[in-house]
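Have a look at this one.
For this view, one protein chain was removed and the others were kept in their places.
By written order: A and B. Residues from 1 in each chain.
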Amino acid sequence: MRFADANSEPTGTPSTSRPVTRRRTMARLLGVAALLATTALGGLGIGAAPARAEDEIRIGVIYPLTGAAASTGVELKAAAELAAAIINKEIPAPAGLVAGVGMPHMKGAKIRLVFGDHQGNPQVGATEAERLITSEKVAALAGAYFSNVTATASQVAERYGVPFLNGESSSATLTQRHFKWFFRTTPHDDLFVTNFFTFLEDMEKKTGDKLRTVGLFNENTLWGNETTKLQVKLAADRKFDIAEKIVYPAKTTQMTSEVQRLKASKPAVIMQSSYLGDAILSMKTYKELGFLPKMLLANDAGFNDSEFLKTMGKDGEFVISREVWALDQADRNPLIRQVNDLMKQRSGVDFNGNSARAFTAIAVLADAIDRAGATTPDAIRKALQETDIPATGLIMPWKGVKFDADGQNELGQGLIVQVQNGQYATVWPFDVATKPVVYPMPAWDGR
Amino acid sequence: MTADILIQVLVSGLLIGLIYALVAVGLTLIFGVMDIVNFAHGEFLMLGMYASFWAFVLFAIDPIVALPMTALLLFAVGVIVYQTVIRRILKAPMLSQIFATFGLMILLRGLAQFFWKPDHRLIPHSLVSGNIALGPVQFGLPQFVAALGAIGVTGALWVFLHRTRLGTALEATAIDREAATLMGIDGQKMFALAWGIGAACAGLAGGLIATFFPIFPEVGANFILIAFVVVVLGGFGSITGAFLAGIIVGLIEVLGGFLVGPEYKTAIVLSLLLIVLLVRPRGLLGKA
Partner (left out) sequence: MTTMTQTRKAAAAAGLLALAALLPLAVTEPSQQNFLILILMGAQLGVAWNIVGGYAGQVSLGHAVFYGIGAYASTMLLLTLGLSPWIGAPVGGLVAVLFALAMGWPCFRLKGHYFAMATIAVAEIVQVLVTNSDLLEGAVGLTLPMDRGGLGWLIFLSKLPYYYVALGLLVLTVLASWAIERSHIGYYFRAIKDEPEAARALGVSLTRYKLIALSVSAFLTALGGSFYAQKEMFIDPGSVLATSVSIKIALIAILGGVGRLLGPVLGAVILITIEEYSRTLFGSTGSGTDMIIYATMIILVAVFSPSGVLGLLGDLRRHLPGGGRTAAEPGKMEARP
């Protein structure tokens, strides 16, 4: 770079204030006019539903497809699309799978999933729910992964009287609202947290060790907050000591202060709730600061994301996590292996707890619509209430699907898995375990 | 609290503080030269991280080895951004400039998601991995190397601005644009240079952070608020100020989080910023 000749005009520097010429103004105006015209057309376009086939059953599905949780949202979308493909018989279904027979009572009508992106924002979730109901004319809604978005989106469904089937949100309060149109297939946090403490008691009996000092380490959105409250309550009920309770701000740049505090309080067990980015960062920080509890009990989410193990490698080993699904349960239920193979063919990854639940939600919904024999909200709701799917029709390790008066599936169950040799192995309940628990957690450098 | 823990906390704070300083120097340089706040700076960091990631995955080049390439690449990105967008809004009011760089931030995130998927990625085994233990104090080698890199880059930048002809011209433009123009310095070139160097600093930071931090399209959001705090605390436009402020913010964040509670660590840092601004309305070392 050389300096310009002192005499040459210093073009474009802010100090030169040439008057705006008419031609430039006109050019700019044309640009903006074009912009305005497109946006105006766009505005009219919103809600003008596209033409659709007569025999098509539309289901609205709301996930976080952009924003911080987009990677999970895209995975959920792939699972939901697999379910739709099976229901529509584009892919032959394994025998016995719920909704695997297509929709015989609906004269073989096809279902079409209409996706909405809630960007992790509750207001956008509500807006999308409304759009899907009123302008896309969906017969039912499914989604939305984030508990707080499920809260607002299902509220819209409740107002319009449209069934909302939630497959992945675990906040206990969602089914305590006594909604008429809300159904949830997954078990919720009450059960998961209870399982943790039962598991710890079982482990005490098995090992003879005291595991009564617990460090709570949860992120600070709705999910982490509710989990913390449940953990505090259950710890008191079951006589566990809380050595440290940390609610950390999600999406942070460093977790040194958090991990230092945990380390200083010397808990036997850590119970952690984190989404993917934080899960990875916290594990790195544990290792960096040489912190090693006897057990790390993770609350699903980030720790069970397909990418967690891919990115963590050896350092992700021996994490224990609550789960709703595990591939190794395939030995007990062949459907798991068969459907997982289909998933792997289609999108290149195995199922995980989240995507398996998204798949199941769409299948359960399609099954209900088929039994309803109609797409009116009342008929679908009635069919959902009458749902009674046996364990053998599911890819989930549940006793089945049957909703209680508040829309909660009563037959859901949780698993506890541990990362062993790069796989999630079921270690609890002991009667369905495929591997014994590796306890205590081996040292970071001894792997 | 024992002395061991205190020392450990201070060391961790110092390391992360140096990394904050590195992220912030590029931002403050751009501001110092042309009074534009770059909201897309975190996205430059993100691009730097992805550049390192792809160099590792596709060509098996370690992020540390790839640093010069990452810097060069981001320099080009900075110049391109300047030539296509920023050059056209130099005369616009401050608000439109915020608007443009904000748009740029969303655009780069969108493009990253479009081309590289929203997945979280990690560079599994870089040249610098593992831990260092000095007595009771432990820290990660990647963090240590990144902190050293931060010192090196900031130092090199200082030498460049104060000891080279080109750097002095840049500094002159920052101090008095009119006078610099009269002296025959091409303002346009200086601005483009500032964007190139600013982005290259973010790229270097990205390359260094990529050795221990997950890489995803929105990763810039984790760092941008802290980077702004560092820039303002140090005084807009002051490289030395940003360097000092980065260390202070890192120490306060880790120490405050440890003593008061991690849920308040951001609030503690921001409160510190407000208090400093009340006493020194132009930050620690800001230009009058």
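The definition used in the following text is that a contact is a pair of C-beta atoms (placed from the backbone, for glycine too) under 8 Å apart; a residue touches a chain by one contact, two chains touch by 3 or more.
On a predicted model such as this, the values are computed, not experimentally measured, just so you know.
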Option from B:10, B:107 or B:137 whose C-beta touches the chain left out: B:107
Selected residue (touches chain absent from view) among B:5, B:80 or B:98: B:98
Touching the absent chain when the full complex is considered, from B:5, B:61, B:76 or B:89: B:89
Touch list for chain B against the chain that is not drawn: 31, 37, 85, 88-89, 91-100, 102-107, 109-114, 118, 217, 225, 228-229, 232, 236, 263-264, 266-267, 270-271, 273-274, 277-278, 281-283
In chain A, positions touching the absent partner: 17, 19-20, 22, 25-26, 28-29, 31-32, 35-36, 39-40, 42-43, 45-47, 63, 65-66, 70, 73-74, 77, 114-117, 119, 121-124, 126-127, 130-131, 133-135, 148, 151-152, 155, 158-159, 173, 177, 220-222, 224-226, 247, 249
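By our rule, only the chains that are shown with their structure count from here on.
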Centre-to-centre distance between chain B and chain A (centres being mean Cα positions), rounded to whole Å: 33
Residues on chain B engaged by chain A in the complex (per definition of touch): 1, 5, 8-9, 12-13, 16, 20, 34, 87, 90-91, 110, 113, 117-122, 124-125, 131, 133, 138-140, 143, 166, 169, 177-178, 181-189, 193, 212-214, 216-219, 221-223, 226, 253-258, 261-263, 265-266
For the chain A and chain B complex, residues of the former touching the latter: 1, 3-6, 10-15, 17, 66-68, 70-71, 73-74, 220, 246-249, 251-258, 260-261, 264, 276-277, 280-281, 284, 287-290, 305, 307, 311-313
